[in-house]
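Single-structure report; data block below.
One chain of protein is taken out of this complex; the other chains stay put.
Labels run A and B following the written order; every chain starts at residue 1.
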Amino acid sequence: MAPNIYLPSLARIIAVKDEVAGPRAIKTFRTAFVDGGSFAFRCGQCAMLSVFGTGEVMISISSSPREKDYLQFSILKMGRVTSAIHELEVGDLIGVRGPYGNGFPLEEWKGKNIIFAGGGIGLAPLWGLVHETVADKSAYGDLTLFYGSRTSQDIVYKEELQAGASSSGSWPRMFWPRSRRPRTPSPSLAGRPS
Amino acid sequence: MDKILAKKDFPQWLKKLRAYRLFAPRLIEEVWNYEVVDDPDHYVLPDVQTVVPVKKVVFPARECFFEFEETDGTTLTLTERRPDAPATVVFGVRPCEGKALTLTDSVFGGTFDDPYYGERRKATAIVGLACNTPPSSDCFCLSVGGAPHSTEGLDILLTDLGETYYAQALTETGKKLINEGGALFSEPKAEDRKTVERLRPESERRLTRRLENIKNVPAKLKGMFDAPLWDEESLSCLRCGICTYLCPTCHCFDMNDEVESTVPLRGKKVRTWDTCQFPDFTMHSSGHNPRPDKAARLRQRINHKFQYFVEIWKDYQCTGCGRCIALCPVGIDIIKVVEKVRDYGS
Partner (left out) sequence: MVKIEDLRAEAQRLLKGGTVKYIIGYERPAGSWKANPVFLKNPEETDRLVWDPTCYHNLVRFLIDEKRRKAKSKEPDPRPVGVVVKGCDSRAVVVLLQEKFISRLDVYLIGVSCEASGVIDERKLERKLAGKKVRGVAFGPAGSFTVTTDDGTVEVPAAEVLADRCRDCIANVPVVSDHLLGDKTKRTVAKPFQAAEKVEAMAPDARWSFWEEQLGKCIRCYACRSACPMCYCDECVADSICYAVTPDTTAEEKAQKIKWVERSPVDSENFFYHFVRAIHLAGRCIDCGECERACPVGIPLRLLNKKLEKDAKELFGYDVGLDADQPALISCFRDDDPGDFIR
C-alpha cells in the first residue's frame, strides 16, 4: 500500500524548554518518534505538528539533520493549536508529518561567506542551518549571524548564543540583542557582499 | 477500438455493468447532478452539464482520513480510513471534465501522492459524452486547449449519432467495459465513421463563446499584481464559494479534527472542500491576512488558473466548462475578466 502523506507519525515529547515567558511565550520541544524511526530532512524544512483533537500547524525544524535522536521545534504561542502545544509536557504524544518545504540550497553556498539574519522566533528555521554550517565550517567562508527581536526578552536559544558568543573557532560572528556596544564589523566584511 | 451501441440498448449495458457502482446525470428537482443509478431499466443518458462536476466522485466534498483514539490514558491509536472505493463507472462526463481530471491527477499524483484521491481515481472509469452542441451557453473549452470531443481523461468517449452512440475505447478499462456489454455492441459502419468526422468540426463551430489570443496572458499577469483591474472586477463579488466549489479543476481543501469525545479523546481527521474566495482562507493566526479583500482574491483565482498553474503544469487550470459564469449570482464572467487582462494597457 502506498504511504499515506496525510497520516502523521506518532512522536513523544522528550524535552520541553521555556525560552520566553509572557504574552509572546516561546517553548522549544524535542520529539522522538514512537517507533524509533528517523526522518530525513534538509535545513530549513518544516513539519506539520498535530495535536489530535485540536489541529495541525506547520513548524520549522530547528534541529540540524545531523541530529538523529530527536527533532527540535520552537513554537511561539499564537493561536489554537500552538496554545495546545504549549500545554504539552514531556511524555505527551504529538503527531509529526513531513518534511515539507524546499530547504536551503547549501550546496550552492560552498566556499562562500554566509550571513544568517533572523528576528525573534525567526531564528528557529535558521538554527539547524547554523549548526550544520558550523559542523562543516571548512566548507564555507565567514559565518555571521544578525539576530534581532522586539525586546531583549524575546530571544530564543539564549544559552547557546551566549556559549557561542564566548567561544572561538567555528561559531558565527554574532550581532544580537545581548551585546551592549555596537561591534565593529571585521575587515573581511566591510564593503564586500557575501 | 470503436463500436456502435444502439441508444435503446444503453439501459441493457448499464444492467450488464451491475457489478460496478454506476453514476450518471439525474434530474432531481430541476437540478442535474451525477447520482447513483438505481433504476437502469429506465435510464436515458441526457445531454446536459451537471451542476457539481465529476470531481466529487474522486475528490468528495467530505472524507475521513483517519481516526484517532486515546487508549489507556497514555497511548494514542491512529486508524487510517482508506476510502471505500468500489469499482465505479461515471457516465455522461463532458470532455471538459475529463480534461479537468487530468489536471487534478497531476496535482494529487506526483511528488505528494494522495492515496485517497489515488484509490478513488483508480477505481473510477470515466465514460465521456462528446458535446455535439454545447451543453451550456457559457462553454469555451476550445479557447483553453480543450475540445468538445476531446478524449483526455476519459476511458470511453461516446458520440451521439442520433439513434446510436459511437463508442471509442481509449484505455484498457474502456475496452473492458465495452466487452462486458458483449453483443450489445456492434462494429461501426463506414457511414458511422463519416458522421463522427462531420460532427467533430461542427461541434467546434457551435461553441458560441470564445476567449481568444490568450497566449500572452500568463506573462502579462506577472506585471499586473497592483493593477486597479482587480478592484473594479471584484466589486460585486459576494465571496461565496460557488465559482471554486463547482469548478472541475479547483481542488483546495481544508483538514479539520472532528472530535466525538474529549475524555477519552476520540475523533476523526476530516478533509472538506475549501475555497480561496472565502475571506479567512489566508487568514493567519496573527490576524494578518495577505489577501484581505475581494480584489486580492479575484486576482488569486485568475492568477492561479492562468499563470501559476501554467508555470508548473504547462496548462491552463481552466477547461472552459462555464459553470462559474452560469452560476455566479452576480454575473462575474471569467472570460470577460481574462479578456480585460489580455487587453490591459493597450
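Definition applied: a contact is a pair of C-beta atoms (placed from the backbone, for glycine too) under 8 Å apart; a residue touches a chain by one contact, two chains touch by 3 or more.
For clarity, every value in this text was computed on a predicted model and none was experimentally measured.
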item	value
Contact set of the excluded chain (shown chains only)	A, B
Of B:73, B:162, B:290 or B:331, the one touching the omitted chain in the full complex	B:331
Chain not shown: contacting residue from B:137, B:179, B:213 or B:262	B:137
Interface residues of chain B (partner: the chain not displayed)	28-31, 33, 51-52, 61-62, 137, 235-236, 238-242, 245-246, 254, 256, 258, 270, 272-275, 278-280, 283, 285-288, 294, 327, 329-333, 336
Touching residues on chain A - with respect to the absent chain	23, 25, 77-80, 82-84
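Simple rule for what comes next: only the chains that are shown with their structure count from here on.
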item	value
Whole-Å gap between the CA centroids of chain A and chain B	41
For the chain A and chain B complex, residues of the former touching the latter	1-8, 10, 52-56, 78-80, 82, 91, 93, 95
Touching residues (chain side chain B, partner chain A) in the complex	65-66, 68, 70, 74-76, 78, 80, 82, 112-116, 118, 255-257, 259, 262, 265, 267, 269, 271, 285-286
